[in-house]
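Working notes, beginning with the structure itself.
One protein chain is absent from this view; the other protein chains keep their places.
The block that comes next holds chain A.
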Amino acid sequence: MALPLPPGLTASEVGFLCEMELVTVIPRQRLEGLELLGGPTQPLNPPFPTPLPLWLALLLKKQKRANINPPAWLSVDGLSHIHDFETDTRTAEVFSPSQALPPPAGVRHGYEDYLSSDVIDFAPPFLANSSTTGAQADALPYHWLEVGHLLLTHAADDFDDPEGVRRLLRDLREVRMSKLRKGFKVLDAGAGVKLNGVGGMEIAEVRGFVGGMVDGLRKINRSREESRREREAEDRENGLGGSSYQDDEDDMQL
């Protein structure tokens, strides 16, 4: 209450988080590898493409020391493919799938490479190759909207067709928002919406609404819920069965 911020992340916080994503840069100057808290970066050797965190890539881009190679999905071809998937009547109910997860690394032997300083371990939603040139062309990563927006704002000249990409991004956002909104109509005190493939910014956008709505419905339904529980408790005591497990899900705070 003291902080007038909505629950969850604000748009700029989500934007800040997405700057952790690796993008491929084509350096114009040499740069030794940097020892950073998140792990060392690779040395830059013109003209070999190198993966760098987005924030560093944007910094070098601003200083005209590097060019950014946009990921494969952030192109007119990739985005229109995804857009077709989203608007197809057969797949109108679902969101386009997210990028494929890397194969599980399995159990590691020994401690030498776990949390060591020379490897960067990515955990979902950060996938190692979701925004570099090695990314899949036909799937959106978790931070698609933020990465797309940042690259279009600061590195528009590295795109073949920045206007086309921008238009497609906007279309895609509207298609997916309308799908999310369709899902909200079924929301209830105990109901849920399937959010597979929904991006970080989209979640931040709807969190306040969905949270507030479910919370409000839960409050209105509390008296009914309590009487139902009392009835069930009575049934159990009388040996009439009822559900055997304690139903705690409705206590969940969003």
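Heads up, the rule we're going with is that a residue touches a chain if its C-beta (ideal position, glycine included) is under 8 Å from a C-beta of that chain, and two chains touch if they have at least 3 such contacts; residues count from 1.
Here is the rule we go by: contacts and distances are computed from a predicted model.
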| item | value |
| --- | --- |
| Protein name, per the UniProt record, of whichever chain is missing from view ("Mitochondrial inner membrane protease subunit", "JmjC domain-containing protein 5", "DNA replication complex GINS protein PSF3" or "non-specific serine/threonine protein kinase") | "DNA replication complex GINS protein PSF3" |
| Residue among A:T89, A:N196 or A:S223 touching the omitted chain | A:S223 |
| Contact with the hidden chain (one of A:C18, A:I68, A:L172 or A:M201) | A:M201 |
| Residue, one of A:L31, A:I68 or A:L145, that touches the chain absent here | A:L145 |
| Touching residues (missing chain, whole complex) on chain A | 1, 6-7, 10-12, 145, 149, 153, 170, 173, 181, 184-185, 187-189, 201, 204-205, 208-209, 212-213, 215-217, 219-224, 227 |
